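What you see is part of a larger complex, with each chain still in position.
Naming follows writing order (A and B), and every chain is counted from residue 1.
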């Protein structure tokens, strides 16, 4: 089981990870975007860090919804509504829980993904974060339903996210700012898919190692 | 990075403070969330018009708030769409009971954030219509992609719809007019140099001393094609022809010609560009009946220009000429 503290630790670590990768994500957003993805994610998660103390004693669902709402109102761009929706839907999906089972994680991330797709209307292979989140959620579900340990399941999810992220490189973008480039979007890794990979990687590193 | 700024993270805040101090007779500026409204908002019984987008395109949008144009603008971080809470507050602040029009440039972020704001405003009982501007012919249009970017036509739509709202058009009529302006406007831009996002601190792209980028966006997005620099006459042809052929504009059409600086290109060059554009329009039989020349929708300090043509009808001409009093555009009052 993943405790509320572990969820809080994940979010805090995620803030550090996005802070460290601010420049990297922004560089990825330069050739096929507008050079702000890392800056936006960092600004949003720093604000999340500020907000966390006020909701720490609430349930996990409320905490995640607060994260989502904070991201919506501080990130802006495409990342804000998408990651905002991701966390709000995640929070709504698990509601008032105080700890999460592996099955809860599957439910939660599936709901998050559904929210992203509903908001952004991207399909697989459009060269967006959906290309990292989708395989991650699938790998997680498969591993959990085949009885893998939480650690193993999260490790597989992170690996699938990474593969999905890398698979965006040869893709021609159909959604988001990169789509304006047409053919010239090919050959570049999608920044949003990369931040999504970092999200699953951090989940594995925070929750998987301990379990 | 060479800019007249203090800390990169304070750029938007301090810019807004400057605007607040400079134009208290025209606008009120609110912080956290950030938005700019007409000093006399809400105007009772008038359709409110709200626009917004990333900062770095000044005077758009904040500089177009005032009588005869926008009721409110929501400035995001530099090149980053603003957030729904800004838009919601702005929408509430300008709602004079006749509903509010959101003029949204077609960027995924802007679309999604405005969509969330519209949902929230509607939940609070405010009638909201949204019109998306997507006039950039440099981008291939398609149902399966994000479509075209919104660029120069936005400025023209804001002026024309602002005048219509001032005249008492109802929400549906203002929104329909806005769609008509969008349907009749086409733009394309180019860059001689990159811009530098303050928080990034380095140019978004690199162009050699003899290179230019054609079909650039207003956020330093790469364009259609990179090529050797050419004389203004050829550059203008590269921009104007796709614009003209896209609508298509036809001999006899009356047009507004808008020559826009991307921020770093001075007026002396804009007039040379206008001169070339006027020649092309004349050769094609297009009649330039109005024009706008200057830095109105910029991309920070990027050197370059964009060209917008808008096919005008009598109603649009009349609304274009109507009085406007904003920090960035003013006449008749």
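The rule is simple: contacts are C-beta pairs under 8 Å (C-beta built on N, C-alpha and C of every residue); 3 or more make two chains touch, one makes a residue touch a chain.
This is a predicted model, so every value here is computed, not measured.
Participant: For a test of your reading: one copy of every chain kind is shown, so what is the whole-complex stoichiometry in these labels?
Facilitator: Across the full complex in this file, the copy numbers are A x2, B x2.
Criterion: only the chains that are shown with their structure count from here on.
Participant: Determine the centre-to-centre distance between chain A and chain B, using the mean Cα coordinates as centres, and give it in whole Å.
Facilitator: 32
Participant: Help me check something: in the complex, which residues belonging to chain B touch chain A?
Facilitator: 33, 54, 76-85, 107-109, 112-113, 115-116, 136, 138-140, 144-146, 148-149, 197, 199-200, 204-205, 217, 219-222
Participant: Which part of chain A faces chain B closely enough to touch in the complex?
Facilitator: 26, 30-36, 39-40, 43, 72-82, 119-120, 173-177, 179-182, 184
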